[in-house]
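The structure that follows is given in the form of structure tokens.
Complex shown without one protein chain; remaining protein chains in place.
Entry: subunit A
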Amino acid sequence: MVWIRFILIQNRAGKTRLAKWYMQFDDDEKQKLIEEVHAVVTVRDAKHTNFVEFRNFKIIYRRYAGLYFCICVDVNDNNLAYLEAIHNFVEVLNEYFHNVCELDLVFNFYKVYTVVDEMFLAGEIRETSQTKVLKQLLMLQSLE
């Protein structure tokens, strides 16, 4: 069965800015995965593909400034669809935080989780329309 196993946002130094798990891992395992992903992804440059085999899965990732956005999926899954799902997600963040930067993700972590849940749920893509997601986010913001 195909679904996203986890989503990770890390900076170049390996600090995790978001970790969303769609599979049960214990804490040690999570830490190990975070480190492994960082090691695998950061050695690659622009000439490399945006895909890396990873254990029995693969990582689809894209780098934005100093941040790596990584999605771990099944080896048979559609690489480009997830690559663009990342971009779609980043565009929503950018719009929502008005030019998002790393610190936005740090201080507004609880909002980032909301954005993630709007766009990805249970390891599946939930909503892809930027307009719809942003409208919903603004509505939620107005409740604050």
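Going forward, a residue touches a chain if its C-beta (ideal position, glycine included) is under 8 Å from a C-beta of that chain, and two chains touch if they have at least 3 such contacts; residues count from 1.
Here, contacts and distances are computed from a predicted model.
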Q: For the chain that's not shown, choose its UniProt protein name out of "Nuclear cap-binding protein subunit 2", "Acyl carrier protein", "Palmitoyltransferase" or "AP-2 complex subunit alpha".
A: "AP-2 complex subunit alpha"
Q | On subunit A, residues whose C-beta touches the chain left out of the figure | A | 1-3, 11-13, 15, 44, 47-53, 56, 64-67, 74-76, 78-81, 83-85, 87-88, 90-91, 94-95, 98-103, 106-111, 113-114, 117, 121-132, 136, 139-140, 143-144
